[in-house]
Structure formats: structure tokens, C-alpha cells
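Every protein chain except one is present and positioned as in the full complex.
Naming follows writing order (A and B), and every chain is counted from residue 1.
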Amino acid sequence: MSGGSQSGPFGPMGVMENEPSLNAKRAGGDAARAGRRERRSFGAWWAWVIFILGALYFILPLVGVFFHSIRTRPDIFLAYRQVFADPAFLRGLGYSFTAGVITVVVSLLIIVPTAYWVRLRVPRLRPVVEFVTLMPFVIPPVVLAFGLIRIYSQGPVRLAASDTGLNVMLIGAYVVLSFPYMYRAVDTGLAAIDVRTLTEAAQSLGSGWGRILARVIFPNLRTSLLSGAFLTLAIVIGEYTIAQVLARNMAFAPYLSLLGRNQPYQPAAVSLISFGLTWLAMILIAFLGRGSRARVQVAGAR
Amino acid sequence: MAFLELEGVRKEFAGTVAVENFDLAAEKGEFVSFLGPSGCGKTTTLRMIAGFELPTAGSIRIDGAEVTNRPPNRRNVGMVFQSYALFPNMTVADNIGFGMKVRGRSRDQIKQKVGELLELIHLPGRGDRFPWQLSGGQQQRVALARALAIEPQVLLLDEPLSALDAKIRVALRHQIRAIQRQLGITTVYVTHDQEEALSLSDRVVVMSEGRIEQIGAPADIYNFPTTRFVASFVGTLNLLNAKVVDSSGGRIALAGQEIRAGGAIEAGNGSEVTVAIRPEGIELGSGGGANQLTGTVEDVSFLGSIVRTRLNLDGNGTTLSLDTFNDPSLQAAAIDSTVTVSFPPEACLVLAASATPPPPTDAVAAAEAML
Partner (left out) sequence: MADAVAVREQEAHIAPPARSRLNWSWLGLVPFFLFCTAFLFLPVAFLVFGSLNDAEGALTLKNYADLTTGIIPGAFGNSIEISIVTAVAGGLFGFLLAASVTVGRLPRVLRTALLTFSGVASNFAGIPLALAFIFTLGTLGFLTTFLQSLGLTGFRGVNLTSKLGVEVVYMYFQFPLMVLIIAPALEGLRREWREAAENMGASAFQYWRYVGLPILTPTILGTMILLFGNAFGAQATAFQLTGGTLPLVTLVISSQIRGDVLHNPGLGYAMAMGMVVIMGISIFLYTLLQRRAERWLRS
């Protein structure tokens, strides 16, 4: 009769393991970390040296810009006053911000259904779509922009002939630029939620496709969508080359570039404001991403 | 003198006690398991032997040498991790040879030893594979060989099988034991799986909430648990509330019926006690021993080689489960029928009257709910 309790690993163990183990495990984990053999010191000396060097390199240019922006005498805030009084500044910021928002909306409208569809229905096309979304990484923006000009200044669709057409091309190019990180943001977001199960659950409750996307998928992707959106916004506001080629000189970066050539102190003020805007966008991303283990996205240099 | 000695070992993490009053003396070549639920301090104790944690108090000696505060890389202790922890950038051979390499052994020496160890773990000729090319079970065998390569004085295994499939788990467990016997190496094995601990070990240390509950041979732990925790944690068990009728005569009242325990009871007459009876110690019918109980059959569950029958003894919540071997020629008891079961007085363990009454459902019922 001794074989009775050999009923296996599912014996009374299961009961013991359930409730108390969760807390115990957590406590044990934290404790183990805190009690490691390492001396909980103030950090290694070399770490401080490296960190301080890095911090100096990070901060000095900002200090330089700041001091330059307040060099005006006697009124040290003159540059800022002039900038805010300059209609070109507000117009540039407004134009680029609007372009950024439109880019985000169009990009989302294209990428979300596409990434969703690829994941759900045509996974074997995933490498193709991934490759296409990575293409903007290797195509120089100037080539993209100039190709657009040449194509749409002849033939049936002459976008380059009108101001509106040029704006459309600008947005189109920016949307393409946003593909690499938008697609990745959405795709990792979709990976985190179980798209198939959510979709099937929604379908079983009688939802149509549009409804599923709007009511189920979009809300569940909110965090990754918003961080992708803010990154796109930051990039569009700072973008110079494409705007310049498409003669969008009212945009923020061309405005700043011109200012940098013609004015002594205002460019410093605008640069600092621009840095603040980038900072704001990143803080918003970090704030939205808190708690989730979303990977930091980087747009890269321009 | 014992080979591996832990004396009054205590570990606190930021004010909370993880392990206390831990005493253990393991002989050379002995296989000792630490058994307990997660968070009971078994892994912490193992990590103190390895040197990854420093005890707050107490001392650890290996072969008479004090190692309590010696850093891990200056102890000669082999460790196998639950997650294998193979170095992903090295081949199997380089993984196994790593300990010898950092000890400055010659290339030939390493090569020869690695070859021997690959034979030992039944992976000959796989030395040039990378860990990601191996299955979980193979990786864990490599991890074992890697720990043995430094010819450690003590081998430590931290839940080495819990990441593996059930079948591989059983096969690998026998391999580990065979290799351990062959090398005669003193081994400490941490697990939360009672079956693993009981089947592998010379001695089992049952732990709960940082303390040792009981140390003993597997059979003793199973048959003669000294605390209620051990009784409920190891194996399947009926735990029943009872009242002592006659302590010197060992007579107890249980659900309105009277039974006898194996000997005198420490608790006084009229006090509340918990009675523990293994389901496999009870027989259907009256042939199983002097104690007899009558009840209504509530449930019969078929568990493969055994059949578990649950009786209701008093029409209320007091239930008793018993196991019988599955015998195709016999008919199982009919539900709602009244049956008599019997067991010898020795099968009936009276546990120290605990302040807390047993849970409403006994351990067996709860375990069945899990099934």
C-alpha cells in the first residue's frame, strides 16, 4: 500500500505552493539582491570618473548655448523677447508641429492596420514588410525628397506645382521616415498583447473588423502608439533636409538654420527651446512607458 | 567529525530572517536534500555553502576547514543552477573546462578530463556543440559535468530539474544519483519536490519559514513526521481533529467513533489533537488492523495505479481518504454506500495539539481539488 502517495508531483505540494509561495518568492528575491556579497558602496572610483566626464560633455554645450543666449546687454532676455516677437518663429514652430501631428495620424492609420494584418493573417509576408519599413534607414533623405520632386513635377500627378502639393509630399516623406520606429513600436506592442485571442474574442461577440481595431486593438496599444507618436513628432519638428529640398522654408529647422547665419543671439535661444521640446517629448515617452518594459526607441542622427 | 558542517547558521536580509538555527552535519559521500516550499530558506542556505551569501551568524566547515567567510572563488564547491547558467559564448567542452582553465591547468589535462566527463554524462563527442544547440536536459547534464570538473569537495544542486519536463526529470534524477554514488561526492540537493527528495536522498532536511522542521532518512520523514508541517508537506495525508479520551491508553475520539494510537499520548485527557493517517495505511473492510471506522462513500477517484476513496465519517465535514491498489477484478465501493475501513494503531500518528485547528477540508481533499 505504500505506493499510494506516489500519486506524483501534484500531491499536497500543490496546495502548499499556491498562496504563500508568491509572497515568499518575492521577499526572497528582493532579499537575495540586497544581501549580495558585493559591498554596497558609493560606486567604484572609475565609474565616477567616467560618469563625470560624460556629464560634462553632455551639459557643457547646453551651458554654452544658454550663456550665449543671454549675452545681450543690458537686457539679458532680449534674444528670447525677439524670438517670441518674431512671427517667423511661431509660424515655423506651428508649421512643423502641424506637419508632425498630421504625419503621426497618417502613419498610425497606415501602420497599425498593416502590422495587425501581418501578424494575424499574412505572417509569411512579415519579412517583406519589415524590410520595406527599414528602407528609410538606408535611403538618404535628400535622395528621397529630390526623387519626389522629380517624379511629381511631371506626368499625371503634378504635386510639385502647388503649395498644397508640396505639403502633401512633405507629409508623405515624413510618414515614410516614421515607418522604421512606428512599425517596430506597433509590432512589439502587438507582440505583448495576444492579438489573435483578442480578435477572436471580439469576433465571437459579434464585432466587425473596424470595430475590433478601434475598440480593442488601438486601446491596447496606447502606450506603444503614443511613444512612437512623440518620437515622430520630435523628429519632424527638427527635420531639416527634406523640408529644405521641398522648399518648405517656413518649417522650424530651415528657419533656425537661416537664423543661425544671420542673427547673433536668437539662434542660441531657439536652440535651447528646441532642446527643451525634445526633452519634453522624451519625458512624455518615458512617462507613458513607465511600468512597461518597452524598449527605448532611437531615431538617429540628422 | 562530519565532512560538511553547518552550525547555528542564521541569515537576515534587511531585518527579515531568512534562515535561523540551521545545524547540519553531513558525512562524506552523503546525499542530503533540503526540501520545503518556496521561500523556506533552502536556497539561501545552499548559497551560503557556496559562498554567494554571507551568514549573519554561525559557521560553515568543509572537511574541518572554516569556510564561512571565504569568497566563492576560493572554496572548492561545485554548483549546478536551476537555469543551467551555461556560458552561451562557449562550447560544451569550454564550459566544462572553464574551472580548470582559470585554475591554470594544461590544455592536455583539460582535454582529457573533459572527455571523461562527457562520457560520464552520456554526451560523448558533443564537446564542440554550443549550449543553444542542446536540449534542456542535455544542458543540465553539461552543467553537472562543469561543476564536477573542478573536483569539488561538495556538490550543490539548486532545483536542477525543475525547468525540465516530467519524464526527463525522472530519468535525469536517476543519472544524477548514479554519478553521485560513483564519485562518492558529498552532495546537497535543494528541491521543493517531495518525490525527488525522497527518492534521491540519504537524508532529507525538511524546512519551513527559515527553520529546520525535521532531519531524517526518507522513510522516517515519510512514516514518522514529527511536526504537522512535515506530515502535510511530505506525501498525502488525512489530518483530522480529535479529542484525547485516555492518554495513557492512547485512546482518541474521532467523529464520534473511538480509535487507538500506537502508544501513549503526551496530551492530557480531553485535549484537542490532530490525528494524521496516511491514505495508504487504511484498508477497506475490517482486515487492516484494530482500528475501525465507518462512513459513507462520498467519492471514488481513479488515479492510475491506485484508487482513492473518500468517506464521510460523521455526516458533517469530517472526511477520510484511503488508497487501494487498482485491481481490475475488484469493484470499487459504490457512492453513498456505508463501508467500514480499518487500520493498525501504528498508522495513526497523533501530532502535538496545535493551536490552529486543521483547515475545513483536510489535506487530501485539497490535493484532490488540485488534481
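Everything below uses one rule, namely that a residue touches a chain if its C-beta (ideal position, glycine included) is under 8 Å from a C-beta of that chain, and two chains touch if they have at least 3 such contacts.
For clarity, every value in this text was computed on a predicted model and none was experimentally measured.
Colleague: Consider the whole complex, including the chain that is not shown, and state which of A:83, A:190 or A:256 touches that chain.
Modeller: A:256
Colleague: Among A:166, A:190, A:229 or A:285, which residue is in contact with the omitted chain in the full complex?
Modeller: Missing-chain contact among the listed residues: A:285.
Colleague: Would you mind spotting which of B:3, B:52 or B:224 touches the chain that isn't drawn?
Modeller: B:52
Colleague: Hey, which chain B residues sit against the chain that's not shown?
Modeller: Touching the missing chain: residues 50-52, 71-74, 76-79, 81, 83, 85-90, 98-99, 101-103, 130-132, 139, 146-147, 149-150.
Colleague: Touching the hidden chain in the full complex, which residues of chain A are there? Just list them.
Modeller: Spelled out for chain A, the touching residues are 38, 40-44, 46-48, 50-51, 54, 57-58, 60-65, 67-68, 110-111, 113-114, 117-118, 121-122, 125, 129, 132, 134-148, 150-151, 169, 172-173, 175-176, 231, 234-235, 238-241, 245, 253, 256-257, 260, 267-268, 270-271, 274-275, 278-279, 281-283, 285-286, 295-296, 298-302.
Basically, only the chains that are shown with their structure count from here on.
Colleague: Averaging over Cα atoms per chain, report the distance between chain A and chain B in Å.
Modeller: 51
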